[in-house]
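Note that one protein chain is taken out, while the other chains of the complex remain in position.
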Amino acid sequence: MQIIQAFVDHINFIGAVALFLIGLHTVVTKKNLIKRIMGLNIMGTSIFLFLVAIGNVTGGVPPILQQDPNVNYINPIPSVLILTGIVVVVSMTVYSLSLTIKIYEMYGTINQDELTYLIREEEIHD
Amino acid sequence: MDDRIVKSITRLVIPFIQLYGIFIILHGHITPGGGFSGGTLIGTSLILYTLVFGLLPSKKKFSHRMSQIAESGGIVIYVGIGLIGLFLSGQFLTNLDAGFPIGEPGELFSAGMIPLLMITIGIKVASTMVSLFHLLIEGDLDADHPGIR
Amino acid sequence: MINQLPIINMLIFLATALIIPLLSKRTFKITLIFGFIMLLCVVTSSFFLIFHIAEHGAILYQFGGHDSKIGIEFKVDLMAAIIGLFVVGLTTIIYIYSCGDETEGVEQKEYGRYYILLFIILFAILGIIYTNDLFNAYVFMEIISITTCSIISIKRKKETYAASFRYVMLNEIGSLSYLFGVALIYMVTGYTNIDWVSQSIQSIWQLYSINIIIALGFMIVGIGIKAAIFPFHIWLPDAHASAPSSSSAILSSIIVKVYIVVLIKLLFKVFKLDILNHFHVSTILVIVAATGMIMGSIFAIAQKDIKRMLGYSSISQIGYIVMGIAMFSSLGLASAMFHIISHGLMKAALFLSVGIVIYKKKIKKKNDFEGLAYEMPITMSVFTIAALGMIGIPLTSGFISKLTLGMASLDHRQGYLIIIVVLSGLLNVIYYLPIIISSFLKSEPNTYHPFKIEKVPWPMLTSVILLGIGILTFGIFPNLIMNMITQAAELFGLI
Partner (left out) sequence: MKKHLLSLLFLIFFGILVYSIMEMPTMQNQEAPSYNEVTEYYIKNAVNDTGSVNFISAILADYRGFDTLGETIVLFTSVIAVASVLRTVKKKEGEDY
């Protein structure tokens, strides 16, 4: 019983770590390039979930100044780190998507195995 | 997508989206939101315009030259505000000690340089989203059937 | 006024990156000269910075005048100043090379963009060296990784896109695991400023040792991927094989070194010695470095493409640097820093001379180098100097760094490391010497080779000659920078 209680207490962090590993698993095992980019996005979002979970205060109020003094606010710093982190993950995704367009234009395929096969074939030729 | 209904609805809706985006940017230091979320709103309204009216008319609306100016202009203004802090009070990016007016907390014109930075970030995020969207479309067009615009 | 210098250096680079698109209307020569002037003034200012810091100690620069634990802070200590000068100086030389190298796969239209990206990389490198804030280092790390990928993929060839896609994927996994480490540390300490984090870590690491060990693991893996340390080096050779030679010179001699400086800052400034010794990080790093040194050279022997071979040889040289760090001693750290500089010079010389060979003769394979020295005497002689430096022949800077590494390992009863250093030096011989021999001695039978300097644009030649001179001067007079480096290494408070 006590383990389930502990499990429920830490559910945010376990969820974040699970998402991180799912993202890593998609990036590593999936063959389609766009699926790998999605895996990268999942990893980014999981770290932001982890950061929010750190800064969360149960019964906390979003950090805008309230009138009555004895209201407790959540920790604002992780939210600022996330605002900066989201833009970073977005720009990395856009860049890898533009590379995928070019790879599709040049090789005609987005599958990682066919790509490595085509590249190895070219190396043998020249 | 040259459906008459969709075009007229977007023509109606886009100004309100942009107005709401500007509201969020300007009230960045009072209500939640700020440069990033407001900029995304304005960027999405321009992307909606591109989706509905096609690439070429929207290129006229938000031409390449404008996006270039918005991109480098955003950083120049940001660094300029930082330099004001540097010259007036010796540290880069200082807010109130560098003479930015603090105003009444909670009012629109308060909190020194924060609204200025929010506007700069808003312009930057909006113009980045739109120019990225245009670049990706052009890239895709060249990839599938080069030459057709 | 002096402690404004770090931020002014960075703003100069940012201003150049923004002004270049405006200059695109005029002839291209003006943009090149403009960029060169900017680089020169940053070199002089970082020279000035080193001497100032050597006397007055580290510059602390809080942004916005806030206290250091509230806002973001720059801490420019002696090591940051030395590495900053090294980065800007080496980039000026590579910049001279890239002025002459128009045709190497980068069309004229792309040229403006290449230089914008180059200056933004310099801005981010100075930022990541100077900053004293973990999350700020993550933001600069992202700028570096996105600009490095676009420098590689600017050459519109088929294989560059596939290589830079793999590079983006691995790089992104690296920065996200670094961010995960920062989040774990923030969870336990509440600070992101390096000094405050290390202060609070020293007191609570017995209590939350799980957090610290996992954060340490994720951060070392993250930076290991980005610095191409051995088990995570898969992306480096492909990135080198297809990138333009000036950007692969920048990639392997500067950007990889910057991540190693971040590793040094992380290990010795955040997780100080007693945490590292408790978790036996030193033995792990020594094993990783040793395998890297040996395996990197073995892979390099098996390569046909000359640039891929140079990529694998930089992996084994990074193993040297990590070995120097893994000894956790100030002499070991000094040898690591010296090797960062000397390997940077040698690798840039190798890549740029190979770039000239490709520019003139369009050959890529290792064994097409027959009789090349007669047609291109200057390039091949600089290539030989750099290759001998890699092997560690005296009179070159490579020998000095191997010597200091050996002395450092002797001081700490890790004498067996010398065997690995010598073994990897021998392996270097196996794949560098055949090229030198075939280019100098083997030549087509009975063809008379009039001794003539190769007709190659003068900027490319001057940069290669400058690098050759640099390798020799640091080899013959190492104390020019050696005492400054040992002084910087002592500041870390190692034994």
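Chains: A, B and C, in written order; residue numbering restarts at 1 for each.
To be clear about the criterion, a residue touches a chain if its C-beta (ideal position, glycine included) is under 8 Å from a C-beta of that chain, and two chains touch if they have at least 3 such contacts.
As the structure is a computational prediction, the values presented were derived from the model and not from experiment.
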(request) Determine which of the presented chains are touched by the chain that is not presented, and list them. (result) A, B, C
(message) Among C:Ile53, C:Ile143, C:Ile194 or C:Ile420, exactly one should touch the missing chain; which is it?
(response) C:Ile143
(request) Based on the whole complex, identify which of C:Ser45, C:Asn211 or C:Thr291 touches the chain you can't see. (result) C:Asn211
(request) Considering the whole complex rather than only what is displayed, give the residues of chain C touching the chain that is not shown. (result) 14, 21, 24, 63-64, 66, 69-72, 107, 109-110, 112-114, 116-117, 120, 123-124, 127, 135-136, 139-140, 142-143, 146-147, 149-150, 153-154, 161, 186-191, 204, 208, 210-211, 214
(request) Using the touch rule from the top, list residues of chain B that touch the missing partner. (result) 28-32, 34-35, 64, 67-68, 71-72, 74-75, 78-79, 82, 92-93, 95-96, 102-103, 105-106, 110-114, 117-118, 120-121, 124-125, 128, 131-132, 135-136, 138-139, 142
(message) Need a quick check: the contact residues on chain A for the chain that isn't drawn.
(response) 6, 9-10, 12-14, 17-18, 21, 24-25, 28-29, 53-58, 63-65, 72-73, 75-80, 83-84, 87-88, 90-92, 94-95, 98-99, 101-102
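In the analysis below, only the chains that are shown with their structure count from here on.
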(request) Name whichever of B-C and A-B has more C-beta pairs touching across its two chains. (result) B-C
(message) Need the CA-centroid distance for the pair chain A / chain C, whole Å please.
(response) 28
(request) Could you tell me the distance, in whole angstrom, between the mean C-alpha positions of chain A and chain B? (result) 25
(request) Return the distance between the CA-based centres of chain B and chain C, expressed in whole Å. (result) 36
(request) Identify all positions of chain C at which a residue touches two or more other chains, and write them in rising order. (result) none
(request) Any chance you could list the residues of chain A touching two or more other chains? (result) 102
(request) Spell out the residues on chain C that touch chain B in their complex, using ranges where they run on. (result) 4, 7, 11, 14-15, 18, 21-22, 61-65
(message) Taking the touch rule as given, give the residues of chain A at its contact with chain C in the complex, in rising order.
(response) 20, 24, 27, 33, 36, 40, 43-44, 47, 50-51, 54, 77-78, 81, 84-85, 88, 91-92, 95-96, 99-100, 102-103, 106-107, 115, 119, 122
(request) State the interface residues of chain C toward chain A in the complex, per the touch definition above. (result) 135, 138-139, 142, 145-146, 149-150, 153, 158-159, 161-162, 164-165, 168-169, 172-173, 175-176, 179-180, 183, 186-187, 192
